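Missing here: one protein chain of the complex. Every other protein chain is in place.
Chain naming follows the written order as A and B, and within any one chain the residues start at number 1.
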Amino acid sequence: MLIFSLRRLNLFLFTIILLTLLSFSLSFLFPGNQLVNISGQVNATDEQLAIIGESYNQGGSLISQYFAYLSHILSGDMGLSMSSQTPIFNEILIHLPATIELTLVALIIAMAFGIPLGFIAAIKHRSKVDDTVLTISMLGYSIPVFWLGLLVILIFSIQLGWFPSSGQISLLFEIEHVTGLLLIDIMLSDDPFKWQAFQNALAHLVLPAVVVALAPATIFIRLARTAMMQVLESHYIKAASAKGLSFRQIIYRHAIRNAMVNVIRDVGLQFANLVTLAMVTEVIFSWPGIGRWLIESIYQRDFTAIQGGLLVLSSYIFIVHILTDFIYAGLNPIARGKKYGS
Amino acid sequence: MGVFLSIQEQTTVRTLFALLSFLSLYGCGYDENISLNNKSIVYCSEGVPEGFNPQTVTSGVTIDVTSNQLYNRLITYDKDETTIIPALAKSWHVTKDGKKVTFYLRRDVNFHQTNYFTPTRTLNSDDVIFSFERILNSEHPYYISAGGKFPFFQSVEFGKLINNIERINDYTVRFNLNQADSTILANLASDFAIILSKEYADTLAQYNFHTNIDSSPIGTGPFKLKSYRAGSYIKYVPHESYWGNKSTIEQLIFDITPNSYTRLTKLLAKECDIISYPIAHEKIDQRPDLTLDEKTSFNIGYLGFNTQKPPFNNKVVRKAIAHAINKQAILETVYFSQAENASTIIPKTSWAYDSTIQTPEYSIEQAKKLLAQAGFEGGFEMDLWAMPVQRPYNPDARTMAKLIQADLAKVNIKVNIIRDYEWSKFLGLLAEGRHQSVLLGWSADHPDPDNFFTPLLSCASALTGNNRTFWCNGEFDNILANALLINDIAQRKRYYKEALSILADEMPLIPIAHSKRYQARKKIVKGEILNAFGGIDFTNVSKN
């Protein structure tokens, strides 16, 4: 496990270096002055720019400039937003938690529905149930997420009036920003309307989370189905069956656990896809997350924000990726010895 | 196997049902249950304000958010929108020669108490003098802190008009004018002439926080600022010691929702109590719980040319374009026929309107002929800036731009539409004259016709960038100045007719439409909100 952890740490560092390099080189690729792109100081005078240039090691080689950039980022300075002139770091602190909340809830929903359905399909292999589940899953990952979002709002917010259509919580509530994760912040607050606020926040979460979860859920269906079918064909299941265990016992005691392990291996990979969907969904549902903020930054040509947003969002995906790797390794001892990428 | 599966399925189905019923428990009427909801108004507005002080801006978004909510003026307009009535000044007096205007102030006016400022005294003459002094005196620290930008006052040449402001006593102030001006009271009653607190300004000056006066507002109005998240929302609470009728609501929230589809969705989903500039009026009419308000407003939507930039420095080209644009199609498509075709910048309801001046007829041949005359047979390429927000005078500049693009393609002009800037940035770039042509408009601040001419097209406002055409014509300016010196309407009308014919000949901008301002709200929200001039007013709004 130690070697496994070291390998992951190594990979993590490598990734972070690559991502920071990427975001650093973006400041050169974007149109305009590189120093302005990286610091976001659009209104600075020439003298002020010179001082900022000093702090970014402008005179030095590209490598030393990169390290200067790295030290800025490590100290929490990602520059100013070119459009609002507020520090990017603060903006990210405000927006990232909303995205974390949405994506994690969506991931849980996707797994909670997708995996059992996939198992059922595998157990009822080549039956009507299997076909239905497969058809639904095909539709599910073919549907454009923005269109789905619009339809869901029309049906559930406007026609049925069950759930709100936009935002994270009704603006009537005043919730103090502590962790940024709204559901937790509500629990921590001493607002007299705490319980109402909590219900309201949950109601706001339902539609976007379900929309984000649909396509990943269908992928989990397929993954779970394949994994379960493999497990059911394996020798130890046959052996267990020969020993006289009932089908139910086999499924509950052996098959589910082993099939789950294989599904969890792929959760990390699916997460990137899920975050992509979340970005678009945030726009549709006016969810105050980092995806919507990033897309708005593009409209405003806010290059500093784009760099920061890209860096933070991809790091977040990667951290979740590595965490699922650890969970997988914890569940499956064989994986610990394997090299990465095999 | 069968037994197992049915159990598995049953449990799945049961979990699903449990989850659904759990959700629908508060799913049903998620908002109505909230007790806070009955005492709050959520107004979904269309744009981000540039600041919290109407003195420093002209944009309608900022006026909507600030003027009538946070501040008061010395005098204001009555409901009939033509009579001037007392506000902070309980009475006033104008001398016969029209050169001295004296205001007698109320004595019971409290300023806002917030977590960033606690007032120790009520309103007096110092506050009034301070509020105008910062606009007039270019060495005043608060003139400098605003970057010297007071676009409304500069466009009406307030500085030239006022000689000095005299403090008679604690509650009496006199404005001494350089010459008589028929619009002085109208200007002081406009949404821009608000009164600030000198005490607050002095406190800020101690800490060198001068700019806070325009970003963390302290006023005398019915509401005060509770919290603001840039670009997202503004929360107001009532001002407990307001001198007028206190508001009955406990919270007024501006939910900033620039996308008009989202705004309508929020109204239909009952998340907003009121929305500005609704689209899809038919849909709102169908809903029994919603209602649509409309107000004829004094405004003009136009296509303005940057007359400093070729090819629009040539008036023949400008006229050619006026002939090439199918205004009727724009009125039907963009305004859904709910606006009138503008032949001049002055709407029909104004006394200065002149029916003899007609709009250039839609004729591609005529346009081609004029273009050939100007040496552009082969056409050219131009940038058209389309405003990114909805205003009453232009509810959908993007579509309008698309229509104009298609029209001008017929005379070989290729139009590039520029629309990706955020509103306050968009205005900033326009003031710098970065555009070649722009779709914009103007809502009058008060009923005097001068308010259309001077701010939009005078040389003075060309200097401040408020005149987006940068067109400056000495003769035209003279006519405007002369029209202000007299009070006789018949005489003034003659001057304005002359001004309008200069405009028809020079065509620095093409007037497109005079429209109504719309808003939609839940029927449970009562009270007048829309004003004919400029902004909205929540003072008398309640919910039952």
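Operating definition for what follows: a contact is a pair of C-beta atoms (placed from the backbone, for glycine too) under 8 Å apart; a residue touches a chain by one contact, two chains touch by 3 or more.
One rule holds in what follows: contacts and distances are computed from a predicted model.
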Problem set entry | Protein name, per the UniProt record, of whichever chain is missing from view ("Antimicrobial peptide ABC transporter permease SapC", "Carbon-phosphorus lyase complex subunit PhnI", "Cytochrome bc1 complex cytochrome b subunit" or "Pyridoxal 5'-phosphate synthase subunit PdxT") | "Antimicrobial peptide ABC transporter permease SapC"
Exercise. With respect to the chain omitted from the figure, which of A:L80, A:I94, A:A197 or A:L313 is a touching residue?
Worked result: A:L313
For this session: Have a look at A:T86, A:Q249 or A:T276 and name the one touching the chain we're not showing.
Result: A:T276
Problem set entry | Omitted-chain contact residue, chosen from B:K283, B:K309 or B:K425 | B:K283
For this session: Among B:L268, B:L457 or B:I479, choose the residue that contacts the chain missing from this document, as touch is defined above.
Result: B:L268
Exercise. Pick from B:N163, B:N313, B:T399 or B:N412: which residue touches the chain that isn't shown?
Worked result: B:T399
Seminar exercise, completed: Omitted-chain footprint on chain A covers residues 11, 14-15, 18-19, 26, 29-31, 138-139, 141-147, 150-151, 154, 269, 272-273, 275-276, 279-280, 283, 294-295, 298-299, 301, 303, 306, 310, 313-314, 317-318, 321, 340-341
Seminar exercise, completed: Per the touch rule stated above, chain B touches the missing chain via residues 260-261, 264, 268, 279-280, 282-283, 329, 332-333, 396, 398-399, 402-403, 405-406, 417, 420
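Just so we're on the same page, only the chains that are shown with their structure count from here on.
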Seminar exercise, completed: Here the gap between chain A and chain B, centre to centre from mean Cα coordinates and rounded to Å, is 41
Seminar exercise, completed: Note: in the complex, chain B contacts chain A through residues 1, 3-5, 8-9, 12, 23-24, 26-31, 33-37, 40, 42, 227, 230-233, 235, 251, 253, 255, 257, 262, 265-266, 268-271, 420-422, 425
For this session: Enumerate the contact residues on chain A facing chain B in the complex.
Result: 83-84, 86, 116, 120, 123-124, 153, 157-158, 161-167, 170-174, 193, 196, 199-200, 202-203, 206, 247-248, 251, 286, 288, 299-301
